[in-house]
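Of the protein chains in this complex, one is absent; all others appear in place.
Coming up: chain A.
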Amino acid sequence: MRFSTLLRHLREGALSLARNGWMSFASVSSIAISLFILGVFLLLSLNVNNLTKQIENQVQIRVFLDLEISQAKIEAIGRSIGALPEVSRIRFVPKAEGLEMLRRNLGEDGQGILDDYDDTNNPLPDTYTVEVVDPERIAEVAAKIQEIGDADPDKPIRSVRYGQGTVELLFRVTNAVRNIGLIIVLGLAFTATLLISNTIRLTIFARRREIGIMKLVGATNSFIRWPFFIEGALIGFIGSALTTALLLAAYNWLVQSLQVEFGLMMIRLVTVWESGLLVGGVLIGLGTAIGIFGSALSVRKHLKV
């Protein structure tokens, strides 16, 4: 293709966007609205993902040590656990701290129960708090830690707990939530694609006469197609860029005004800066691609002799 022809296609694509004002407006709006809904769910799903990850990361293994073992043994056990590749962090919680924590957790009503205990007769064992790299494999890691204890003749580890049963349920729920989010987003992307390509098909159907005339004066199929590609891409880009700008601005406002409320619930919302690139990329990419393919498919239909 000559360079001047390419320029002509670009000019013609942009011009016909303007010439077909209302049809273009309809297509742009249809893209903007469909992608807006998709974008809302995308942000929602990003936040749900983030939230479930936060919850999952709070899952820990607690290793209860035997009351009767030496300080050296305690340290040796700690080193062995810390050496496991699946372990991301390990923290020693001495029994005094354990008692303090228990007091706090019981609250004012339960204060009395622990009144008789102090450092001299602390009934609690020393513990290790272990965080794992992949929370979903927590059961495996817990078993390995137990093996470390069992391998030692002194049996220094009394028990390993990570909320057996509860954690598995938690993961089932978070996974389900994530999958449902993904399905909704995919479904919406599919619907948006159908809706948009249908609108574009209508705009091109309205111009089948124009295509007929082009063919009559001897335009090759690719010559006819190009301006429609460009027009479709422009429609897709304008619609999705508008939506992205609007959506991210609204979301930013929402995050900033709800930050405190959610912060108090220990929930951190995904910021615009973290999600903007992904959401913008998905929406603009999808919008432009649908614009191009929608028009390509529809023109193809009318090009058949």
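Following the convention adopted for this analysis, a contact is a pair of C-beta atoms (placed from the backbone, for glycine too) under 8 Å apart; a residue touches a chain by one contact, two chains touch by 3 or more; residues count from 1.
Here is the rule we go by: contacts and distances are computed from a predicted model.
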Checklist line | Listed names "ABC transporter permease", "Acylaldehyde oxidase", "Cell division ATP-binding protein FtsE" or "NADH-quinone oxidoreductase", matching UniProt entry of the absent chain | finding: "Cell division ATP-binding protein FtsE"
Checklist line | Residue touching the undisplayed chain, where the options are A:214, A:250 or A:289 | finding: A:214
Notebook entry, point to check: In the full complex, which of A:19, A:79 or A:300 touches the chain missing from this view?
Noted result: A:19
Checklist line | Residues from chain A at the interface with the omitted partner, ascending | finding: 2, 4-5, 8, 16, 19-20, 209-210, 212-221, 223, 305
